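A single protein chain has been omitted; all remaining protein chains appear in their positions.
Showing subunit A:
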Amino acid sequence: MVSRPSSDRSGATAVDGPLRPSDHLDKTGERGAADDGSPAQPVLGVVGWLRWGWRQLTSMRTALVLLLLLAIAAIPGSLVPQRSADPNGVTQWRATNPDLYPTFETLQLFDVYSSVWFSAIYILLFISLIGCVLPRTKHHWKALRARPPRTPARLSRLDDHVESRVAVPEGEDAAGHAAHAVDLAEAQLRSARYRVERYDRNGVASVSAERGYLRETGNLIFHGALVGVLLSVGIGGGFTYTGQTVITEGDGFVNSLGLGYTSFNPGRFVDTEALTPYSITLDRFDVTYAPPPSGQAGDFAAHVTTRFPGQKAEDQVIEVNHPITMAGDRVYLMGNGYAPTITVRNGAGDVVFSESVPFLPQSPTMTSSGVVKIPDTGGEQLGLVGFFYPTVATLQSGALTSAYGDLVDPRLTFFVYEGDLGIDNGDARSVYALDTDGMTEIAGRNADTPSLELSPGQTVQLPGGRGSVTFEDETKNGAPESVKRYVSLSIHNDSSAPWVLAFAILAMVGLFTALFVPRRRMWVKATPGGDAVTLEYAGLARGEDPAIAIAVADLAQRHGRALDDEPASAPGVPANVN
């Protein structure tokens, strides 16, 4: 509205208004005036500067600027792949932008949310927050005990003001009737959950009422709970661990660092020796495929048997969105694939390898790739690079592909290499990759023998009498399908998560009250004048309060009606004039 005087100015005393940062608009006194660049300040000492800096940091304006900076600073992390969420994306990005990579790396653009600049913003913001909330809490604590403020001398100057005159009933004096009317108003306001205080003087009776302290309480709870969320996340990170494992049908996993995990990331304070050694065995993995052309896979369900040491086994199902809980760990189903069982014999006919090997899916139709490494053959070391097609089909180029994710016509192909696997020197090597430097291809595109191609139950000979490779048909061993499936599980322990949730809900509740509980002051004043009493009702909103005018009108109406209904001449109502 054009040049409307702020309603805050009128009447209200500063004493018990919520203490807010110096530039906060809702303040009542002009405490902040000195901050707004008052010119002739004395020379500041170190303490003075510190105090000035602190006041700046905890000001509303700084909070706002830091909030906006936080929003802006969060954006790059959605544009550039982040190491924490998408490490492969970072590798790819590096390959496509080799020139920019070092600059981005220096700017920590691949680790935005743990970068120095992002951290600086949110840490400053939270320091500002704490510096803001603590004094306000203290002040609010006092305000909760303070009396509602004195009735302003001229209520008519308030925006929301209603006035009426009532005649003094027969046989009563005006002052007595005024006091009685205010008694009634006091009772009404009290039952409407206002805190009330009488200010009667010189025959003029008035009641001052205030409600909605909950608004400031909610605001403080909200901001405090944000600190709670941050602390829970920060401290909780040290006690969190996550690990991954892969289990093939029929196999099991033991929750122990040496035994079960393919990878494990403990927080700083995790005692890795103290893991509960429960076990999980994968009995069966279910999945359904929509008919072609969509072929979409769904209804993933890992049927497992779980067991704590010395206790009875239990059957459970792990599904997407439905992790199971083991000793405080949550066990998630993250992925699945095929693990063809492969048996390799050497030239002498001895079995040198027989395992179900997990193959990594490469496409929605489950074309999968995997590697077999055989260090001990009795002769040269062997390495097999394989592709698996659950439903084999031939592309126009002649290359094989999978047409469908389910096992309709499974096929396994291998390139075979001979030589040094490079695993003797102790380097950690991925089980999913074969380093073919220093190896000779003996079957495949660059060899005299074409790549091996097998269906379940089939055996093919390796060239040069080196032995044979068998793709086992698992139905022969009583399995329901010719090829076993595997699942990858993710195991998480985050004991801070419940705290984070609790603080988040607390913040939400605080926010709700802070935004929707109206905080207002009301006054009812009765001024005797001859044979009539002038009644004045006025209200003052403290903060956002769209309904204040209605509230004042309501009060006037209800009070007027009550006065009419209950003639003051009724006996037993002592005139209460202090």
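Here, contacts are C-beta pairs under 8 Å (C-beta built on N, C-alpha and C of every residue); 3 or more make two chains touch, one makes a residue touch a chain; residues count from 1.
The working rule: contacts and distances are computed from a predicted model.
Trainee: One chain is missing here; what is its name in UniProt, given the choices "NADH-quinone oxidoreductase subunit N", "Glutamyl-tRNA(Gln) amidotransferase subunit A", "Carbon-monoxide dehydrogenase large subunit" or "C-type cytochrome biogenesis protein CcsB"?
Mentor: Options "NADH-quinone oxidoreductase subunit N", "Glutamyl-tRNA(Gln) amidotransferase subunit A", "Carbon-monoxide dehydrogenase large subunit" or "C-type cytochrome biogenesis protein CcsB" narrow down to "C-type cytochrome biogenesis protein CcsB" for the missing chain.
Trainee: Tell me which of A:77, A:224 or A:456 is the one touching the absent chain.
Mentor: A:77
Trainee: Touching the left-out chain: which of A:131, A:323 or A:528?
Mentor: With A:131, A:323 or A:528 as choices, the missing chain is touched by A:323.
Trainee: Among A:119, A:262 or A:296, which one is in touch with the chain left out?
Mentor: Checking each option in A:119, A:262 or A:296, the one touching the absent chain turns out to be A:296.
Trainee: Which candidate, A:50, A:85 or A:348, sits in contact with the chain we can't see?
Mentor: The missing chain is touched by A:85.
Trainee: Determine and list the subunit A residues touching the chain excluded from the picture.
Mentor: Against the left-out chain, subunit A lists 1-4, 20, 23-26, 32, 36, 60-61, 63-64, 67-68, 70-71, 74-75, 77-79, 81-82, 84-86, 89, 112-113, 233, 242, 290, 294, 296, 298-300, 319-323, 330, 332, 334, 490, 492, 494, 497, 500-501, 504-505, 507-508, 511-512, 515-516, 544, 546.
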